[in-house]
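Just one protein chain is left out here, and the rest sit where they should.
Chain naming follows the written order as A and B, and within any one chain the residues start at number 1.
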Amino acid sequence: MKPLALIGTVLAVAAVTAALLLSGSSYAVQVAITALIFVILTASLNLVTGTAGLMTLGHAAFYGVGAYAAALLSTKLGLSFWVTLPLAGLVTAFFGFLVALPTMRLTSIYFAVATLAIGEMIVVAITNWTGFTRGPMGIRGIPSITVFGHEGLTVNLLVVLAATLVSVWAIWRLTHSYYGNGLRALREDDQCAEAMGLNAVRLKIEVFTIACFFAGIAGALFAHTSGYISPESFRFGESILLLTMAVVGGLGSVPGSAIGAIILIVLPELLRGAGNVRMVAVGVVLFLCILFLPKGLFGEVSALAFARNQLRRAGLGWSR
Amino acid sequence: MFDVHFLQQIVNGLSLGLVYALVAIGFTLIFGVLNVVNFAHGEVYTIGAFAGLLLITSVAPPLFAVLLVVAAVGALTGFGLERLAFKPFRRFRDEASIKSRAMREATLLSSLALSIVAREVLDLAFGGEMQVIPQSYLLQTPIMIGGVALTDGNLVILGASILMLAGLQWMLYRTRTGLAIRAVSNNVLGAQFVGINTERAIVATFLVGSMLGAVAGIMVGLYDGSIFPHMGFGPAVKAFVAMVMGGLSSIPGAVISALILGVAESVATDFVSAGWKDLIAYGFLIVTLVFFPRGIFGYSRERV
Partner (left out) sequence: MKSLVRTIVAVALGAALVAPAAAQEIYIGYQAPLTGTQSQYGEVFRNAATMQLEKFNAAGGVGGRKVVIVWEDSKSDPKEAVAIGRKFVDDKRIVGVLGDFASGPSMAVGEVYAKEGMAQLSQTASHPDYTKISKWQFRNITTQAQEGPYNAKWLKDLGVKNVAVLALQNDWGLSAAENFQKSFEQLGGKATTEYFNPGTRDFRSILTKVQRTNPDAVYLAMFYEEGALLLQQAKQLGMKVPFYSTSALYAPKLIELGGDAVDGMKLTTTFDANNPAANVRAFVEDYKKRYGQEPNQFAAQGYDATGIMLEALKRAGPNATRAQVRDALAATKDYPGVTGATTFDPQTREPSKTLAKMEVKGGKFVVMPQQ
């Protein structure tokens, strides 16, 4: 990232946070928290789907694993948020590792459908294993985040923001490294990548585990900020929402994931005024977005340039 | 264990499987040609069901006529869907764009966006609740055969599936349109080079695939007795699973996988609580994929 862009981003984030806190609108803060959690989720999904090219349709279930891990650890063992946060990440990463072992030899759509199936299996298990997860009753009374004895919405926002920044930074570093180049090589042609000496299966397992770690972190943040979780938050529809965010933002692009997640959380809220036609409007906006920005709002740099050229040539006249 | 109830479970499973199969046929056809998942297929199924219901409540024609009109509505929906969600993304003719992942994922999401719009518009127009279906049209008249209960719905769905499958195979292997569709599904660029009108082949695929989806919608609606705006989701997911198990481009493979899936789910109910039975179906899929990474009936082909 260029220094100027970095400074700009930092200033923008700080300004928005300050504006949110000064506005005194807890509604806006709540929406911001949800949006930030989805930024982590989308960025981690994008690592697998965008950078490494493995389409996954079960990411929300891993988010659920993280949320349930945090909720169970804190309500049953009385652990504090600062312990459950990393533990939830690790538990989810371990889960992801186990799932990755048998499925990583699958390619393209086969892998996608395998993740769909595993996601549904996790949700079915959470819903029906009532003795352990309390099933559809959900888990209530998850302690909220405390920092030096302070708690509340402002603390939640700041902690979630910090976690988001760290996660996004980590994913950014990962994407823009030799490791990230390896992943991109996998995406473009895994046979070729193997011929070049990359261990494709191992890379895939690693990247899936890492993405699951961040999904788990997001889950723990969700559990502790909302205080109540139930299986319906982690179903297939949520995975599709995550995928949509990644594509609207731009596959393979970290800032794109952030923008995509923020847009798709904030847009339905802005459209509340539209009443009943709200979801229709969301669908239409999504459609128009894809139609006119097929590479996402912030595609990978090369992709963006490519799309712009194409669109200009096609006479659609889209430019800055 | 192996009593008349077990036999009944198998029958239940086969009829469930046929339902999945009906949806999977159209799904597989479209995937085979464009290599993308058409997320709006479930909504085509729903639109078919609603079109049939409107016809039944307003004109009350015989069932056969209902199916024909629904097929026409389905074809029309498919045409519109292709124009709106898929055609705009084929505006680039160069090889890089045709093979580009981002372009393919764009159509995946454009179909998803349209499916949201279609579903919510239906929801606004009809309300989210299950629609009342005139009793005389329900395909639920029991036919008892030695303790095992069949219904006329089973027979209609079975007959329709066989007819559709046979018709489809005939079209794919005995007509020029079918030849063009197979050529496009094999290699788009190649098909273009030898002068095949790929646009027409793709549109034809959508017409046929959506026609089948819509007919499936109304038949299943009448068989289960439930028509509502969100009805397409469940069968579409299971059909998707069946398609992949069957090896993506093999239509008979998808049908057989759908039947296996249905029977597995149904028989599993006997052994585990019904809440857990989805675990069996999906577990089945995972095991299949681990041992047959390209589906049971898929053939390994060279990757382009």
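Following the convention adopted for this analysis, a residue touches a chain if its C-beta (ideal position, glycine included) is under 8 Å from a C-beta of that chain, and two chains touch if they have at least 3 such contacts.
None of these values were measured; they are calculated from a predicted model.
For the chain missing from the display, the contacting residue among B:Thr46, B:Ser185 or B:Ser266 is B:Ser266, taking the whole complex into account. Considering the full assembly, B:Val132 is the residue among B:Ala65, B:Val132, B:Leu163 or B:Leu189 that touches the omitted chain. In the full complex, the hidden chain is touched by chain A at residues 24-27, 29-31, 34, 124, 127-128, 130, 135-138, 140, 226-230, 232-233, 268-276, 278-279, 281, 284-285, 288, 292.
Although one chain is not drawn, its touching partners on chain B can still be listed: residues 3, 5, 8-9, 12-13, 15-16, 19, 120, 123, 127-130, 132-133, 135, 138, 140-142, 144, 149, 151, 224-226, 228, 230-231, 233-234, 265-267, 269-270, 273-275, 277-278.
Criterion: only the chains that are shown with their structure count from here on.
Remark: chain A and chain B have CA centroids separated by 30 Å (rounded to whole angstrom). By the touch rule above, chain A contacts chain B in their complex via residues 53, 55, 102-103, 105-107, 109-110, 113-114, 116-118, 120-121, 124-125, 127-128, 187, 191, 236, 240, 243-244, 247-248, 251, 276-277, 279-280, 282-284, 286-287, 290-291, 294-296, 299, 303, 306, 310, 314. By the touch criterion given at the top, residues 31, 37, 84-85, 88-89, 91-92, 96-97, 101-103, 105-106, 108-110, 112-117, 120-121, 123-124, 237, 240-241, 244, 248, 273, 275-276, 278-279, 282-283, 285-286, 289-290, 293-295, 303 of chain B touch chain A in their complex.
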